[in-house]
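In what follows, a single structure is set out as C-alpha cells and then discussed.
The complex is shown incomplete by one protein chain, all other protein chains being positioned as in the whole.
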Amino acid sequence: MAQNAVATASKKPKKEKRSQFSGMSKALVRRETISAYLFLLPSLIFFIGFVVLPMIMCLVYSFMDMGLGESGTFAGLSNYVRMFQDPTFIQGFWNTVLIVVVAVPTVTAFSLWVGSAIYQMKPFTRSFFRCIFYLPVVTGTVAVTVVWKWIFNVYYGVLNQVLGTNQNWLGDEKTAIWCIIMILFTTSIGQPIVLYVAALGNVDQSLVEAAQVDGATKLQVFWKIKWPQIMPTTLYILVITTINSFQCFALIQLLTSGGPNGSTNTIMYYIFDMVYRYNDFGYANAMGVILAIIIAIFSAIQFKFAKTDNG
Amino acid sequence: MKKTKRVLALMLAASMSLGLAACGGGGDTTQSPTGGNNSTPSGGASGDTVELTLWTYPVGTFADNLDATIEAFNKVHPEISITYETIDYQNGDTKVTSAIQGGTTPDLIFEGPERLVGNWGRSGVMVDLSDLWAEDAASDIADGVKNASQLDGKYYMYPLSVTAHSMAINYEVFEAAGALQYIDEETRTWTTDNFVKALEAVKTAIDNGTVNVITPGIVYCGGQGGDQGTRALVNNLYSGYFTNEDGTAYTADSEQNVKALELLQTLVSEGKLDGNTAFVASDELQAFANQTCAMTFCWNYSNYVSYAEQTQFTPYVMAFPSDDGVPELEMGIYGLGIFDNGDQAKIDAAKEFIRFVCNDQTQATECIKQTGFFPVHENFGDVYAGTDEEETKAPFALMSTYTGRFYNLTPGWTEQRTNWWNMLQKIFGGTDVKTAVDEYVSASNANIK
Partner (left out) sequence: MNQAKSKLSGTSSAYKIVSIIILILLAIFFIFPLYWIVTGSFKDAVAINSREPVWFPTSPTLENYVKLFTRPAGRWLVNTVIMAVGALVLTCLTAALAGYALAKKRFYGRGLLFTIIICAMALPKQVIVIPLLQEMNTLHLADSLWAVILPTVGWPFGVFLMKQFSENIPNEILEAARVDGSGEIRTFFSVVFPMIKPGVGALAIFTFVNSWNDYFLQLIMLTSEKNFTISLGIATMQGEMSSDFGLIMAGASLAAIPIVAVFIAFQKYFTQGIAMGAVKG
C-alpha cells in the first residue's frame, strides 16, 4: 500500500509536465472537456456574470478619461503613461512591495510552524489554538483597528506604557508601516493555520510511518514526505497572502490615511482615493489593472517556484 | 485552431451564464432573500403617487426626526411617499460616488455645500434649484449662505441651518492653570498673544502637576477629518486668508499664514502644543474628552452633544485666537439638494419636500433644532428662545456671529484637503515652513482649472 503511494507521488509530476493531453485519445479529450465544463458550469455562471464582466468593464474604463457622472472619453494609454510619472503612485508601489516582501514569508512560515506544532495535539487543544489564531479575522476590521489605535496611542497607549516609551507609533514615518504590517500579520495568519492543520492532518500516514521505519529523522520526514504533500496548500496560502498583502487597504484607511508623509501610502489606498475622493475613474482603473498584473506576475513566479502543475 | 476553440468555449460559457443571470434577475424579484420588494417603480410621471428616497448624513439628530417630518408632510402631500436612509461620514462619499456611477442615486440628499455644490453640483449630477431661490420665502436668507449654495449662478442646494466651527477649552484646567485671564469670557475671543500665554500657563501647570492633562493642545494632521479646525486656527492667528477674495487661488503662502504656521511649528517644538501626525479630529476630540489635552480645535454643537456623556468637565466654547482679537470662523451650512434622475415628476415632488422642510416655519424650526444649529431664515429669529437648550446654545449662537469668508467652493477643494494635512505633517516633521507652504500652494493651485 505504502509503496504504491510512493510510486504515485513520484510519478505524478513527471507524467503531467508536457502536454496535459499526452496519452489521451481524441474522443477521451472531448469527453473530458464536456464533463469538465459541466462541472465548471455552476461556478462559471457566477464567475463570468459577476466577476469577469465587471473586470472587462474596468479594463475598458482604464483607457478612458472619466470623471464623476460622466460616461467618459477615449484616452488611449494616457492613464498608463501618467502612472509612471506620478510620484505618489511610485511611492505607493514601493511601500506595497515592502509590505508584501515582509508579510508573505512571515505569514507563511509562521502559520506553517503553528500548524505543525498544533496539528498532532489533542482535538480540544488543537481546536482551541486554531480558534484563537482565527479570532482577529472573526472580529472584523473596524473593531480590531479601534483596539489597535488605542494600543498605539502616543499619550496613553498600552504599548508605550508597557515599553516605557513615548513613541507616536502610527505618527512616525519610521514605525507606522511596521505597525500596519504587524496588524496585517495578526489578521492574516488565521486562514493559513486552519488550512495547514487540515492539510497536515491529510498527509498520508502510511508514507510517514514507512519513512520512520526506514530511520528517517523528523526533519527528513517533514521535507521529504509532508512538504510535497502540503505543497498545493502552501501554494494557495502564498498566492492568497500575496493578494491580501498587495490589497492591504482597510487598515491603512482606518489608521493612517497613508501618512505620515506618505510612508504608509500603498497602491491600493491610492486607487481608493482616486476613485472615491478624486473621482478620476479612468486613472484608478488603470492602476487597478496594473496592480492586478503585478499580482498575477508574483503569483506566476510562485507557481513556477512551487513546480506544481497548473495546467 | 486550439486557441479559437478555447475562445469559443469561453464565449459560449459567457453567453450562457449571462442569459441565466439576466433571467434570474429580470424574472422575479420575490426570489430575493430579503423577501422585500426592492424594485422601486421608477415612474411617478404616469401614476398618482411619487416615491422619493432621501439620503442623509448624520447632522445632529436630523435623521431621528425624519419619521415625524415625513408624516407631517404626507398630511399635506399624501401623493408623495418618502423613504430615507442614513449614511455615515466615514463611508458616505464612497457610497454616493458609486451610486452616481452605478445609477442608483437617491432623489434627495442632506448635507452641506462642499459636497452638494462643490462636488456633485460641479459634476453636473444635481438639479438647479434657482426657482426655489427665486421664491419669496428665500428672500430672508443671508447673502453669505446664498452665495455658498450656488456655483456660476446655478443653485444646487437649499439650506436649512447654519453653524460656525469653533474651538473649545477645558474650563477647569484653564482655571487651575490660571489661564482664564487670557480669554475674554464676554465675547469668547482671545488674541494670539494671549493664546500663547495661555498655552504657556497650561504647560507650566502640567509640568508642576497642578493639572492632570498631558498636553495643552493637539494640532492633528493624520488625515483630512476635521481640517476645518486646523484651517481656521492658521487663518485666524495672524488674520490671513485661505484663498483670495474671489476664490480662484489658494493663498496659504501669504505672509500672515506663513507667520501663523511658523508660530505653530515653534509652539510644537517647545512642547506647548503637540503636532500629532497620527490623529484626526475625532481622535483629538476623544483626547479632549478624556482630558489628555486641554483644548480642541474642532468644536460645534454637534460635537458638544456627541461627547456630553463623557466630558467630566466644562467644555467652554471659544473662538479661534486672532492677532487683532477679531475672529473669522468657518461657516457650516446644511441643506438639501436633488439628484438629477431625469424624472420631472420626482424632481417636482422633491422640491415640494424641500419647501416643506426648509421654508414652513413650524416644520423648519423643528428640523433646525434637530440639527442642533441655527436657522438660515433671518425671519425665524431665535428658534431656541424659551427652550431648555437656550442656555447651552447661547455660546454657539454667539460663534455664528463671527462667521467669515466661505471659501469651500474653490475649485480643487478635494485635492487641497489632502495637500493640507500632508503639509502640516511636513511642518511638524521639521520641514521649513516656507518650503512646505509653497509646495502646498503650487500643488493646490495646479488643480484649479
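Observations, loosely collected:
Think of it as A and B in the order they're written, each chain with its own count starting at 1.
Operating definition for what follows: a residue touches a chain if its C-beta (ideal position, glycine included) is under 8 Å from a C-beta of that chain, and two chains touch if they have at least 3 such contacts.
This is a predicted model, so every value here is computed, not measured.
From the options B:I87, B:A179, B:C221 or B:M423, the residue with contact to the chain not on display is B:I87. Taking the complete complex into account, B:S302 is the one of B:T192, B:S302 or B:N445 that touches the chain left out.
Check A:V100, A:A176 or A:I295 against the missing chain and you find that the one touching it is A:I295.
Contact residues of chain B toward the unshown chain are 2, 5-6, 9-10, 21-22, 24-26, 29, 31-34, 36, 38-39, 53, 55, 57-59, 83, 85-91, 94-95, 98-99, 101-104, 106, 214, 225-226, 281-282, 285-286, 289-292, 298, 302-303, 306-307, 309-310, 312.
Residues 1-2, 4-5, 8, 12, 20-21, 24, 29, 32-33, 35-40, 42-44, 46-55, 57-58, 61, 113-114, 117-118, 120, 123, 127, 129-144, 146-148, 150, 155-156, 158, 161, 186, 191, 194-195, 197-199, 201-206, 208-209, 212, 218, 229, 232-233, 235-236, 239-240, 243, 246-247, 249-250, 268, 271-272, 275, 281, 284-285, 288-289, 291-296, 299-300, 308-311 of chain A touch the missing chain (whole complex, contact as defined above).
The rule we apply is simple: only the chains that are shown with their structure count from here on.
Inter-chain centre distance (chain A to chain B, centres taken as mean C-alpha positions): 37 Å. Chain contact summary for the complex, chain B toward chain A: residues 9, 13-14, 16-18, 20-21, 93-94, 97-98, 100-101, 119-120, 123-125, 214-215, 221-224, 276-280, 283, 287, 290, 292, 414-415, 418, 421-422, 425-426, 429. The touching residues of chain A, when paired with chain B in their complex, are 33, 37, 40-41, 44-50, 52-53, 67-70, 149, 152, 154-156, 168-173, 176, 255-257, 259-262, 273, 275-279, 281.
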